[in-house]
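What follows is a short report on a single structure.
For this depiction, one protein chain was excluded, whereas all remaining protein chains were kept in their positions.
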Amino acid sequence: MTLDVGVLGYRFMGNAHANAMARLPMFFPDAPAVNRSVLVGRDESALEEAADRFGFDSVATDWADVVDEVDVFYNLGPNHVHAEPSIAALEAGTPVFCEKPLAPTLETAEEMADAAANAGEDVPAGCAFNYRFVPAIQYAKRLLEAGDLGEIRHVRGRYLQDWLVDPEAPWSWRNDAELAGSGALGDLGAHTVDLLRFLVGDDDLAGEIDRVSGHLRTFVDDRPVPGEDDTRPVTVDDAYSAQVEFENGAMGSLEASRFATGHKNDHTIEIHGSEGSLRFSLERLNELELIRDGNRGYETILVTDADDPYIDHWWPPGHVLGWEHTFVHENYEFLSAVAEGTEFEPSFADGLAAQRVLAAIEESDERGEWITLE
Amino acid sequence: MTLDVGVLGYRFMGNAHANAMARLPMFFPDAPAVNRSVLVGRDESALEEAADRFGFDSVATDWADVVDEVDVFYNLGPNHVHAEPSIAALEAGTPVFCEKPLAPTLETAEEMADAAANAGEDVPAGCAFNYRFVPAIQYAKRLLEAGDLGEIRHVRGRYLQDWLVDPEAPWSWRNDAELAGSGALGDLGAHTVDLLRFLVGDDDLAGEIDRVSGHLRTFVDDRPVPGEDDTRPVTVDDAYSAQVEFENGAMGSLEASRFATGHKNDHTIEIHGSEGSLRFSLERLNELELIRDGNRGYETILVTDADDPYIDHWWPPGHVLGWEHTFVHENYEFLSAVAEGTEFEPSFADGLAAQRVLAAIEESDERGEWITLE
Amino acid sequence: MTLDVGVLGYRFMGNAHANAMARLPMFFPDAPAVNRSVLVGRDESALEEAADRFGFDSVATDWADVVDEVDVFYNLGPNHVHAEPSIAALEAGTPVFCEKPLAPTLETAEEMADAAANAGEDVPAGCAFNYRFVPAIQYAKRLLEAGDLGEIRHVRGRYLQDWLVDPEAPWSWRNDAELAGSGALGDLGAHTVDLLRFLVGDDDLAGEIDRVSGHLRTFVDDRPVPGEDDTRPVTVDDAYSAQVEFENGAMGSLEASRFATGHKNDHTIEIHGSEGSLRFSLERLNELELIRDGNRGYETILVTDADDPYIDHWWPPGHVLGWEHTFVHENYEFLSAVAEGTEFEPSFADGLAAQRVLAAIEESDERGEWITLE
Partner (left out) sequence: MTLDVGVLGYRFMGNAHANAMARLPMFFPDAPAVNRSVLVGRDESALEEAADRFGFDSVATDWADVVDEVDVFYNLGPNHVHAEPSIAALEAGTPVFCEKPLAPTLETAEEMADAAANAGEDVPAGCAFNYRFVPAIQYAKRLLEAGDLGEIRHVRGRYLQDWLVDPEAPWSWRNDAELAGSGALGDLGAHTVDLLRFLVGDDDLAGEIDRVSGHLRTFVDDRPVPGEDDTRPVTVDDAYSAQVEFENGAMGSLEASRFATGHKNDHTIEIHGSEGSLRFSLERLNELELIRDGNRGYETILVTDADDPYIDHWWPPGHVLGWEHTFVHENYEFLSAVAEGTEFEPSFADGLAAQRVLAAIEESDERGEWITLE
């Protein structure tokens, strides 16, 4: 059986997922066969060009024609078009893979999660938190599950970029509250919250995030519109920070910024437990820094050995992987779940859980006080 | 003229300051001559032994006999004995150098600052925030003052240690609210707040800290008392975190812990400005990591060149300094101010300013909301 | 026009090149179209399986049937089968891309280079030194060519692996002088010599390597044969080191080992010039450490910006690439040269030049004295 895949979105994320699908047969021969069937978008000529380059059979400008025709639907558009097509697909019984954050508002995210729940367990609805699929992160997860770090005391996650540090950097939909929901909080913070939930969210580790205190800030209020003689207001945060408390008492600090001069894509996770500590940065994604057992300091581990997660599919030890490989792993897992009709994680429920935390951070910022999650 | 110095406290800090005074003549020949005159403490035999080792002429068990006899009074005792002797000394017109944090409570710190103000400008009252005197920090200060980092956007400070991670680590006065005031917050956070005030507190940089949201936590509630068959309650925080907002809009994240497995004395500062970024860790105190000008990434600078702050007093480039050298620099500056009857910074007013921030963090934690500093 | 490609070798290198060809259309749309036509090997069933997985139309067990049928011939077999098929292909006017080192002996390498010269400039004969195509290396090359490092004084190159540190690690053709020519010297040292020639070999930089003093060593003399109850002798070096002198007076140190415990694929280059220095390690291949201009220390540059070499074909800044991307770049350049009938570098002449250095190192080791290259 070959899965016909329909994909909405043909820019950065469209490219990343199309590439991932294209690479499965050579490196994950047990993945289900995939046919890149139809690419969905609005600008027809750009769409045609992308379909050709990404290896799609056809194009469509109306997702409504697609969602019940294909075996799987990928929703890779901007945040404000996540909900309607995804819900329609799920209602048609079509598995959905949706980019993060799930939706621009908590309410919409809830509707999406409901639609996923109604579709049933054999219709996977995945939220594309690809950083769960970094081998070093999966390796860290193994260690945490095995109890190697002991009781979790401190958790830090920050995601630093600098592409808005120039006040003349152009306005885009990512600066608009209507279209994007939020700024650094939703775009970057969603990744951080999901990654921490994945790593320490288990009951016998830190558990879920219980309370949050948030802080949002916009440094530049208006930005020039490309090709226009005008500026448009920035209605989302340029940066956020948050303090969080986990169910089992661990303390957390979160932060993201698009104003961190010199940091390009620096998603850093740090965890201290009673028995060990670990650190990870996306800019050195093949490495995990680890303290455990009798270690006196951080051990810099190149997570590229044959028995490391996913590595047997690739190259010999020390032949490092890149950012895009996370999409291959993620697509492998999601498409396998589709083929087998089993659940996939991170699910829409995970997407919603992350969104609840982000919404609480935003609410906390508005009210100037801690917010307890229900 | 030789300054007769009286020192209260003969343990860790007594040793560090006595060593600093002893080293001045060889490396800072223009420092005022100092006579280590009298060492003050309660346990006479330990005191005698220390006085002998640290090179003091005599000992005393009552500070009241000392504070108006000496030319300078160093108060290096536990926090709860900072106020009374320091105030007495200042009332007697004796310059005072007091360890940090200034006092266990904000009220007491205010009394001490008042006493310093009343003593007049020619009676220096210094608060021993030694990390201002790390050459790499002074070099960072130069760059910040010159505007090399542009507008300050993000400030991070964290101080990580791990000496309490073992629940069987013994109880000490540092775990007691009466004696210590607070835990990681006062002991470590005081350093962080002062260092950030020093680096970015100027009006044309971030300015003072305006609002805070704090979080304190005690992970282990009781600890064994050394030599006893009993435990005593831990009544201070094991760790704190805080979000802060500076006058000019920069965002800050602060944190300290005694439970950060594998970190021994990791006081880290990170600053992002519109034109550059910098990072510093006390565990590599000879280094400053810097982005400026056309830099694309952090430049790791060994701050040991002849024209770096204080370095001409020491060794050739690359012959690194240690932690204790900060005390030599600090003592040099303070004793020079005493000899010249001029002001010294960090002063009691700086000590109080830091304490206001710490108190606001504590209050914020209790009330679960942001606190604006007056 | 679509190029029909024949590939000899279907293991590690076969996989790496097949993958590279498969990825060109999506990321390098101006690359010539390529048809993975025929895969050549001896073990038919393994070959069929590989052809299926790597996307080849057909298989062949005799390269002689292939070399004049295809538009391009890739020779990715073990070193001892590099010469005959490559020469046959070139004699048939078929462009050849051959893995490194060019041949197990200097004589054979010379024959191959002669064949390439005879084939003419419009029949590219490339030697697959893929590390020239790391973006950070290409960026370093730009800086060196621009004179940013000044006069070259010191050059270091070392390639450290550890897969033979266990004396029970199995015997393979790589341990046999007949089949492999040499050990760490040819396998790893060839990369190092080529990379240094590429980076500093220009006349106005260090120039070519002039004299060498070499040292080879085998630490474990016999190794178990997999599936047999026997051992076979190791007749190649486990490690080599060399001192070299460049034409313009720079000093060099080379080294490679398969016994460097904990190093997986650590190919490190270091260069000191009168105006700057640089460092690179393959284990962090997205980074270049650089001193230039007014820098006081190494700047850690993430070479993933849009204007960095090859990066505009891939992802946004900070979305790091992996080891395999070097093959995509290399195949893009080589296949473009084939389509246009232009020269490609590194050529067989470059392969031979590297081999001359390796042979001189070996001869120097045998004779215990410096060898001057002609």
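Each chain carries a letter (A, B and C) given by its place in the written order, and its residues are counted from 1.
Note that in this section a residue touches a chain if its C-beta (ideal position, glycine included) is under 8 Å from a C-beta of that chain, and two chains touch if they have at least 3 such contacts.
Owing to the predicted nature of the structure, the values given are computational and were not obtained by experimental measurement.
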Practice prompt. Based on the whole complex, identify which of B:G93, B:G120, B:G147 or B:P317 touches the chain you can't see.
Written response: B:P317
Discussion item. Tell me which of B:S172, B:N265 or B:S336 is the one touching the absent chain.
Written reply: B:N265
Item to complete: Identify the residue among C:R53, C:H80, C:R217 or C:R232 that touches the chain left out of the display.
Response: C:R217
Fill in: Touch with the omitted chain, as defined above, among C:L144, C:A239, C:I311 or C:L352
C:A239
Worksheet item: Of C:S37, C:S182 or C:S257, which sits in contact with the chain we cannot see?
Response: C:S257
Worksheet entry | chain C, residues in touch with the chain not shown (by the definition above) | 153-154, 156, 160, 165, 213, 215, 217, 219, 239, 241-243, 245, 249, 251, 253, 255, 257, 259-263, 272-277, 291, 295-298, 368-370
Worksheet item: Tell me, which residues in chain A touch the chain that this view leaves out?
Response: 287, 293-302, 305
Worksheet, complete the sentence: Touch rule applied to chain B and the missing chain gives residues 12, 15-16, 18-19, 22-23, 25-27, 29, 53-55, 161, 163, 263-266, 282-286, 302, 304-305, 314-325
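The definition used in the following text is that only the chains that are shown with their structure count from here on.
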Practice prompt. Return the distance between the CA-based centres of chain B and chain C, expressed in whole Å.
Written response: 55
Discussion item. Show the residues in chain A shared as contacts by 2 or more other chains, in ascending order.
Written reply: 263
